[in-house]
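A single protein chain has been omitted; all remaining protein chains appear in their positions.
And then chain A:
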Amino acid sequence: MNGREMGKARRRSEDARLVTGKTQWTDNVQLPGLCHVVFLRSPHAHARITQVNVEAAKGRPGVVGVFSGRDFADEQGSLPCAWPVAEDILIPDHPPMAVSEVRYVGEPVACVVARDLYTAVDALEDIDVDYQPLPAVTDMERALRQSTDLVHGDFGTNQSYRLVVESGDVDAAFRDAPVTIQRRYVQQRLIPTAMEPRAVVCRPVGEEFTMWSATQVPHILRLMLASVTGIGEHRLRVIAPDVGGGFGSKLQVYGEEVLLLLLARRLGRPVKWTESRSEGNLTVHHGRDQIQRLTLAAEADGRIRGFKVDVLADMGAYLMLLTPGVPTLGAPMFNGIYKMDAYSFTCTGVFTTKMPTDAYRGAGRPEATFGIERMMDELAAELRLDPLEVRRRNWIRHEEFPFTTITGLTYDSGNYEAATDKALALFEYDKLRAEQADRRERRDTVQLGIGVSTYTEMCGLAPSRALAQVRSAAGGWEHATVRVLGTGKVEVVTGTSPHGQGHATAWAQITADALGVPFDDVKVLHGDTLVAPRGWDTYGSRSVTIGGVAIHNACQKVVDKARRIAAHLLEAAETDLEYAGGSFSVKGMGGEGASMTLAEVAEATLSAHDFPEGVEPSLDSDATFDPENFSFPHGTHLCAAEVDTETGFVRIRSYVAVDDVGSVVNPLIVDGQVHGGLAQGIAQALYEEAVYDADGNLTTTTMADYLVPSAADLPTFVTDRTETPATSNPLGVKGVGEAGTIASTPAVVNAIVDALRHHGVRDVPMPCTPERVWRALRAAFLEEPEEPGGARPGAAGGLGPVRGGRE
């Protein structure tokens, strides 16, 4: 590798079509005879379906078909859960369209297929459904305490599973500990909100089907469609065309995808469904939603003795693809970057009558990082230490890597000191601390707080055998094929499935370096199971560390094959050839006939007229890469927040993120990933919350209620990097997609609490809206503890970004 492309801030080749509107979103697909599908959804959180009458709707002009769950009961199967985390986990049947009972608002009950969207929507009005309401189950703690109001009556409990992981002597660690801190934190429910709503098109061709879906996981979707419906996998082709963001929400096998396949089969016509945003807020899987009870034991000098984590995780009504597994990703992560003697993690999965939860950017790791990073600040406050000092006394020092943590993971590399030093310098930490002291002294109505988050995370979700250990059904490898065409141009086929990450650019950079060919000579193919038949797709910050490395390895094989052919043609020994800059040359020889380019080898391979004995005339090479370890990006994030003590309004004054994602393929793309990650993490801290009322109605169904921040709600970020290469792959790369989201939420909340701690505030529940900040302050002034959860969530998710607060 000669490093011409690695590290270069290449402008993306994807952009040309995206900035001109020449895109291929699933909703853009038009086919002759295409029918539109709309779903009638449950208005009840929990009810028995006693009757569905579709006759009147069927009679409308332009309506092709109207179906209820009963019409598909024999063929729709049950949506898959691929991560049964415990032997005795309870997994309910999950019909794509409800047949006899609905268990969350928005669950599909019937559907209309019509010649156009407007006709289909009109016909929904004519469907009559009789419901017999059952009790809504909306509160996890109450759901576990009683056994009468059950989400799934057959189970006799609302508990899906309980997982316990323990390491070290926990009792000894807590016995006579000089310092013990206990806290309860709530990870509110979030809605991932990719900008592109879900859309599915399915075309039948004889007994075979092509599906376009706005999915992150065309390969997983194909596999699961086959297993749910019984249609042979080889008769299914899944295409993920341009996909407008996912953040985990399109890492799913949705009921609508199964039903579109079944509708296409039944009607023999192509069908399309595109959700509205309001429909999506109800029925795209949600994220987070945990109650954490945390207990930390420490020495008087701040050294951690033990950490006990007890998590209640809201599953929602059903277990979807990774629902039970997501919170358990916290098990090896709640210890963060710190050394400790003992650790325990208990996770209880709880059924409620809400939309199921599943992966959302970070998936289990933001929750864990929030827990430990908030606790480190609490420990610092308890001991009257600087929050960075208490971290320094506990973190793994750079000379200690590779380091096996209390949870059994081996962190391969890192340098927490270097990242922190860089962040401190950029942030002007001491200056801000001085200003903070001054504002306190002056009793300024606007107080300044500084929040710290020194995070790490595990990403890649591989090796495969590690997934087996935690009972995930998925494999962790990734596949690549590199084809050298007769003209020397290169096609790279990847099993990753980008939806904004810029793989077409970054993978071409990796290829260009590995083969020594120009960037523009490389074309990356992906996202269509006919074109890229093998892969595990894109999620969990896995693409570059696994998929990118697979490409690199396949390129090495191409060079090895080409070397034999070049040696034959140059009449030299293979060992006498060196390969550089896309050309083989005979060592120590110059001039005509002493070298040939890869393109010339490719041309000779195409004709195969003059070829070495026993060598296949092909340079094309496959590689499947299954890494030996996760990758562990880390970093130090510092947030300065101004908090108006009269209005509760929070303004982020400055935000510094120094991340270590190992070697960088494209710094432009890496910075972009960090920016977007920060925005989503900050949004959890300040703005976003999916709110269900006591009857199980989602009250944040629109973007007016669920507050995705705008440009005006976010600061300018200062980002920088340290580069400690990963040792678990030949490129030294680590994942970057989720780091910003994982790190930033606790940094912001720590800053808010830091601003108010001298007033007696120890916590502000998320999202830290003006109302909640104001209530936390008032409760501290009155010395009256707020109810758990603080202010009741409002219908508008708390009106976070309203300037100046509400009171």
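Just so we're on the same page, contacts are C-beta pairs under 8 Å (C-beta built on N, C-alpha and C of every residue); 3 or more make two chains touch, one makes a residue touch a chain; residues count from 1.
The working rule: contacts and distances are computed from a predicted model.
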*asked:* Name the omitted chain as UniProt records it, choosing among "Amidase", "Transcriptional regulator, MarR family", "(2Fe-2S)-binding protein" or "Nitrogenase protein alpha chain".
replied: "(2Fe-2S)-binding protein"
*Among A:S100, A:Q182, A:S276 or A:T445, single out the residue that touches the unshown chain.*
A:S276
_Which residue of A:L678, A:L698 or A:A751 touches the chain not shown here_ = A:L678
*Which of A:L267, A:A418 or A:M703 touches the chain that is not shown?*
A:M703
_Contacts of chain A with the absent chain, listed as residue ranges_ = 11-12, 14-16, 18-23, 25, 27-28, 30, 116-118, 193-197, 242-245, 247, 274, 276-278, 499-502, 668-669, 671-673, 675-680, 702-704, 708, 710-712, 714, 716-717
